[in-house]
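Scroll down for the structure; my scribbles are underneath it.
Every protein chain but one is kept in place in this view of the complex.
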Amino acid sequence: MKPSCISLITDFGLSDEYVGVMKGVIASINPHTTVIDITHHIAPQNIIQAAYTLWFSYAYFPQNTVHVVVVDPGVGSTRKIVALKTEKAYFLAPDNGVLSLILNEHPCTAVYVDRSEFFLKTVSGTFHGRDIFAPVAAHLSKTRNLYQFGSTIPSTQVVTLSNPLPYIENDTLFGQVVMTDHFGNIISNISEKDLDRIGLANGLNESACIHIKDKRIAGIVGHYGQCKKGELLAILGSKGFLEISINCGNASQEIAVEIGCQICITKNNDLTK
Amino acid sequence: MKPSCISLITDFGLSDEYVGVMKGVIASINPHTTVIDITHHIAPQNIIQAAYTLWFSYAYFPQNTVHVVVVDPGVGSTRKIVALKTEKAYFLAPDNGVLSLILNEHPCTAVYVDRSEFFLKTVSGTFHGRDIFAPVAAHLSKTRNLYQFGSTIPSTQVVTLSNPLPYIENDTLFGQVVMTDHFGNIISNISEKDLDRIGLANGLNESACIHIKDKRIAGIVGHYGQCKKGELLAILGSKGFLEISINCGNASQEIAVEIGCQICITKNNDLTK
Partner (left out) sequence: MKPSCISLITDFGLSDEYVGVMKGVIASINPHTTVIDITHHIAPQNIIQAAYTLWFSYAYFPQNTVHVVVVDPGVGSTRKIVALKTEKAYFLAPDNGVLSLILNEHPCTAVYVDRSEFFLKTVSGTFHGRDIFAPVAAHLSKTRNLYQFGSTIPSTQVVTLSNPLPYIENDTLFGQVVMTDHFGNIISNISEKDLDRIGLANGLNESACIHIKDKRIAGIVGHYGQCKKGELLAILGSKGFLEISINCGNASQEIAVEIGCQICITKNNDLTK
């Protein structure tokens, strides 16, 4: 038996039986697959957070993992369900933009998932995680045959987020907050490559000035120890993206940011400006 | 090696080592079984919520799954432990009513679990999840032999909940709240079949009037979109039972219901009555 792996990202939380029931369905169809929870604590219906969580995670999983995202404000409506195949993995999600960053980075084969013979016999109007996503993921982990689940579509037809990737205007780099974590770190969508584009090479440039809400931060540090306790700092985090943190503190509580909040960066650390 | 599966429902939460230790015990005895968490967030010692969580879940698990429920206010007292076998699955729980709904629906074989050779060598007074339930479940998942764990009893001897199933009095259907979920949905024990009994066929009848606390809701909708945002609605949820929800809102916070709260339904939508 070839080992196989399914990962789950949802906004279901862990207090109800929903996630366990999805795993029951998966085990009924493919008892040999390993199911790994990435997180079930996506903020309710927050597609941006789910998209970035997937993007920050998938590369660390085994080849051919089936990544399932059930953050699905349109459940029960006419929204479609898509499955993608890249060189590295499979992806299964509602067609609502949650796979944007994968599509952006990889050549993909895409299908609309609409062959109901792979669904549970009764499909409810509100819990497609159990009735469609779990059984399709389990079958996909067994057969690795994307085409059996529906008709192939051009990957350009898959819905993508309108939220922009970081961009430059008037020498200012504009990005956004895509999540905050358990430790209070504020995670942006700004990568080292983006910083390079405005001449902040290797991400450690002291001349960066980061603006978030009414705060300004001078410079990007290499490690927390370069700042005093309690001080706001900017750092390239373990995901490879710029994070705003407080040394021994909780930045997301201190600044009270929301997902989607703008971050802008100029090459200039004159805080008196 | 035949695949086997054990599901867990407890009120232990996930912040302590309790659930992990149960899984350590299981893996020590049957390293090949798949353990699936249904939930560990049952309200402390809430037998009704645990009973319904099990009932809403078990049908989605593999044939012969061993479902373990450790919600056990009587741990350390003289309460007994029971194991059931139905056509579909095995069930292991304290004999406190938590298996009522399974017993109600299925012909069962039942045993009192009292053969201490299947327990851990030292049995504490407060953590039978680790010392009795985990090792017995692991052995049961391996051997599928119920009879080795104790003496057979008539299944009518197993303790059942005194909380009634929905009933009709004076043309009014009386049910109760059995749980609330992460999204704020209020889940009742009233099924479509119950609604039929007072002539509210197919559960979509506009002439239903639902009373919960000081609120009245007119009609049962087919999907959330039939109501305005922020409005209370009644709907047949994904579990097949009547739920009270708010379109884009949190009904259980809004109404502040407790598990056990009465819901009554009349065939009449004259809200001025």
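Chains here go by letter, A and B, matching the order in which they are written, and residues are numbered from 1 within each.
In the analysis below, a contact is a pair of C-beta atoms (placed from the backbone, for glycine too) under 8 Å apart; a residue touches a chain by one contact, two chains touch by 3 or more.
Since the model is a prediction, treat every value here as computed from it, not as a measurement.
The residue from B:Phe127, B:Phe174, B:Tyr224 or B:Phe241 that touches the chain not shown here is B:Phe127.
Only one residue in the set A:Ser28, A:Asn46 or A:Thr65 touches the chain that does not appear here, and it is A:Thr65.
Screening B:Phe12, B:Phe149 or B:Phe174 for touch with the missing chain picks out B:Phe12. Residues of subunit A in contact with the chain left out of this view: 3, 5, 7, 9, 14, 34, 36-41, 53, 56-57, 60-63, 65, 179, 181-183, 222-225, 235, 237-238.
Although one chain is hidden here, its contacts on subunit B can still be listed: residues 12-21, 23-25, 27-28, 31-32, 44, 76-77, 124-127, 130-131.
Here is the rule we use: only the chains that are shown with their structure count from here on.
Centroids built from CA atoms put subunit B at 33 Å from subunit A.
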